[in-house]
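So, chain A:
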Amino acid sequence: MMLTVLAVTPIIGALLVACWPGASGNPRLVKVLALAVSLITLVLAIVVAAQFDAAEGGYQFVEQREWIPAIGAHYALGLNGIGLTLVMLTTILSPIVILAAWGDRLPNPARTHTYFAWMLALEGLAIGVFAATDVFLFYLLFEATLVPLYFLIGAHGGVGRSYAAVKFLIYNLVGGLLMLASIVGLYALTTRAGESSFLHSELIGLDISAGTEKLLFLGFFIAFAVKAPMWPLHTWLPDAAASSTPSTAVLMVSIVDKIGTFAMIRWCLEIFPGASQWASPVVMVLAVISILYGALLAIGQDDIRRLIAFTSVSHFGFIVLGIFAFTTLSTSGATLYMFNHGLSTAVLFLVTGMLIARRGSASISEFGGVQKIAPVLAGILLIGGLSSLSLPGLAPFISEFMVLAGTFTVSIPLAVIAAFGIILAAVYILLMYKRTMTGPLRPGLDGIRELDGREFTALAPAVVLIIALGFVPGPLLSVINPSVEPVIAQVGAEDPVPPHPVDAASEGAHE
Partner candidate 1 sequence: MLELSWLLIAIPLAGAALLLVWGKGADRFGHLIATAASAAAFVLGLIMFVELIGRGADDRSVTTSLGTWFEAGRFHVEFAFTFDQLSSLFVLLITGVGTLIHVYSIGYMAHDARRRRFFAYLNLFVAAMLTLVLAADYLVLFLGWEGVGLASFLLIGFWQHKETAAAAANKAFIMNRVGDLGMVIALMTMFATFGTTSIAAVNGAIDSASGSTATALGLLLLVGACGKSAQVPLQAWLLDAMEGPTPVSALIHAATMVTAGVYLVVRSAGIYDASEIARTVVVIVGLVTLLVGAWIGCAKDDIKKVLAGSTMSQIGYMMLAAGLGPAGYAFAIFHLLTHGFFKANMFLGAGSVMHAMDDDVDMRHYGALRRAMPITFVTFGLGYLAIIGFPGMSGFFSKDKIIEAALGYNTWIGLAAMIGAGVTAFYMTRLMMMTFFGEKRWRDEVHPHESPSVMTIPLIVLAAASVLGGALYLGGWITDWLEPIAGHAEHPHLPVPVIVVQLGVMAVVALGVAAGVWLYRRDVPDRAAADADVSIVTRAGRHEIYTNEVNGALVVLPVRYLTRLLVWLDARGIDGTVTGTADRIGEASQQLRRTQTGYVRSYALGIFGGALLVVLGLLAVTLA
Partner candidate 2 sequence: MTTFWVLAPIMVIAAMGLILARKAVHAALCLAVVMISLAVLYAVQDAPFLFAVQIIVYTGAIMMLFLFVLMLVGVDRSDSLVESIKGQRLAAAVVGILFAVTLSIGVGQVVVSSTIGLDQANADGNVEGLAALLFTRYVIAFEFTAALMITAVLGAMVLAHRERLVTPRSQTDLQKQRMRDYAEQGRHPGNPPTPGVFALHNAVDTPALLPDGTTAEESVPESLRQRGQERQGLDDSAVQDRLREIGPDEDEEDADR
Partner candidate 3 sequence: MTEYITLSFLLFTIGAVGVLVRRNAIVVFMCVELMLNATNLAFVSFARQHGNLDGQTAAFFVMVVAAAEVVIGLAIIVSIYRTRRSTSVDEANLLKA
């Protein structure tokens, strides 16, 4: 029941926010209400995390009920370490995002309550996606997340919002349709094998012929590659990010896009291990292209939000690379990367969003010298940027290194080429920082305010987490590792043994 409560709480909250009498005339009430709901959800998530037995590894808090017996669909929820990580990310980011969204200038202020309601609805649906262990339920929730995002972008975004929203929707619907076709295929297979079922546990053991498996795998994978987004299916992201509010962008990139990479692990790797092995070389090459391509395009952007969107393309490349390298190290790293990237991108999007709101323009060339009058804002931007370029001591470094090191044991050339991303990351982040924050103050920027208390409160938890996880990632990894190991075993891969292993414990610990 715990998971249902967790997922339904924000959705009830969304209904409350949307329907609260007089909500449309009282934005402040709406904001407080939404924040309260998201905080309650966070508390619930912490309760779940506290009860989670990290060492056990398998699915916990399992709920399973018959839903549509005719096709064998179940209402089945359960969390493993990977799911828990992403649920925590969702519940941690939601209050941050909602608090940061308080000051958003919406195209139609009278609809503020729907803005916050959609955010909460998205939170609830995302939790459901991460917890679903029935592929039919997963698919429904996966597609349902498009609805809130569509409205968040299309109704509450900025310039070009309807174009971006439609582009986002069509891209993701096309991916979703391919996945639906694969799900129908799975249904046919299970029906033929005996009893129709969509349950993850049933599908894992399913006997699929190699050709069919590849086709079904592709249906799933393309849907997730669009979501993730991977080169060359990425072009919806920059538009969507540039046309939405910062909070929407965070929800989209930090949470919803993670569904893609998360689902690659849960559905592609576990259900189609053979096909995953088959596709892995191509996917890894695509991932490396994403890394470099995203980074190079980020360098060439003038719109800050598009820049961050392209950095995300690059980072998602790392995540996918880690997943498809099939080593415990890289896949754990990829999972950790999802969490860390969520945090660092949230900080970047929100803090630049605050900057953009102050200036009324997202063009880098319109800024300059802001550091002088808003040092705290500049500092947080720098920390966010440094985490994005994976500076050791900040959370993303560990995950990026894990991904690279794990990949290196599988393919040296790919890991080395991908590592060039770390140079490009420095270029795009530091150029952006330099052009916006340093140098003489540009005329017209005199009115830029320092972060106010609310904004600082919204950003501080994420910044603290980024720094803390840079030094103490242990708690997260202890949850992730036991869940990743069975995945790697299911794929049938084994961690390569170093040719000249050293027993680190005995060597390193001599006094």
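Simple rule for what comes next: a contact is a pair of C-beta atoms (placed from the backbone, for glycine too) under 8 Å apart; a residue touches a chain by one contact, two chains touch by 3 or more; residues count from 1.
Picked so that all candidates are chains of the complex that A comes from, given by their letters.
Small disclaimer: the values here were computed from a predicted structure and weren't measured.
This complex places chain A in touch with one candidate out of 1, 2 or 3, and it is 1.
In the complex of the two chains, the chain A residues touching candidate 1 come out as 167, 170-171, 231-232, 234-235, 293, 296-297, 299-301, 327-329, 332-333, 369, 371-372, 375, 379, 386, 391-393, 397-398, 401-402, 404-406, 408-409, 412, 415-416, 419-420, 422-423, 426-427, 430-431, 434, 437-441, 471, 473-474, 477, 480-481, 484-485, 495-505, 507-511.
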